[in-house]
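Missing here is one protein chain; the remaining ones are kept as they sit in the complex.
The block that comes next holds chain A.
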Amino acid sequence: MTGVWVNQIVQGILLGGLYAMFALGLSLSAGVMRFINIAHGDLIVLVCFLVLTLTTSLGLSPLVAAAITLPVVFAGGYLLQRLLLQRVLGQHVLPVILVTFGLSIIIQNALQGTYGADTRKVQGGVIEYATIHVAGEINVGVLPLVIFVSAILMVWLLDRLLYRTRIGARIRAVSDDVAAANLIGLPSPHIFALAMGFVGVTIAISAGFMSVWTNFDPTSGPSRLLIAFEAVVLGGLGSLWGTLIGGIILGVAQAVGGQFDAAWQVLAGHIVFLIIFALRPQGLFPRY
């Protein structure tokens, strides 16, 4: 019996890797550009459909399809920030929320118009079913394990990018004080757009994995946004490693809740979020 519970916790930790991936981009946009992108989940789903189209129409493997989306979504993120979001940043908190909310509606309707309302999934082949028997009743799926390791790698790389590179220093300076950064020669619209490009890369990677691991439909975005938002808040604003921990906490809470009753799975995650939020509203490892 203990083995079943341990197994659920292990599954929850691995699921947390995917949740952390969803949240990394949101953590960057909230921590660096100081806004919540309401369309974040819909952008993930949009890229899932892009991967689906590349695999079904061109017969590409999901890995190749996801790799193709990386530069495309980087450029898309850059242009989205430069041409749309930058215009409403800094005026007030409301305009950017309204604009990204509108973007969310547009993406959902465009996807429904193009692909219909059916649930979809990308076929990942043998990796979907491959498992590693660890001990007793504990089995680990290869795909969830790859996702979890990738999530850790992404956090490490983003952390290096922000704190060990010249572009990272630029992003942190603009994030700290836009006016002061402009005055020392940093063009804030370009720097913010680059940051949004990196957000796009995290979106592309998480969408590539999500499209193979779970089902999705045009209206899946808001639930992904909610999970990402909870992981960011739990981890603390601006803390990438905190976001990973936040994702893991949510994943474990859902897995353990689901063990009690399948109907409790999602609710358990929200309840744990609310309890931690009430006790520590600044998050577990806040940087700001």
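We adopt the following convention: a residue touches a chain if its C-beta (ideal position, glycine included) is under 8 Å from a C-beta of that chain, and two chains touch if they have at least 3 such contacts; residues count from 1.
In this text, contacts and distances are computed from a predicted model.
The listed choices are "Dihydroorotate dehydrogenase", "Sarcosine oxidase subunit alpha", "ABC transporter ATP-binding protein" or "FAD:protein FMN transferase"; the UniProt protein name belonging to the chain that is not shown reads "ABC transporter ATP-binding protein". Touching the chain that is not shown, out of A:Leu58, A:Ala169 or A:Ile271: A:Ala169 (per the contact rule at the top). When the whole complex is considered, the residue among A:Ser61, A:Gln112 or A:Asn182 that touches the unshown chain is A:Asn182. Chain A meets the missing chain through residues 166, 169-170, 172-173, 176-177, 179-188, 287.
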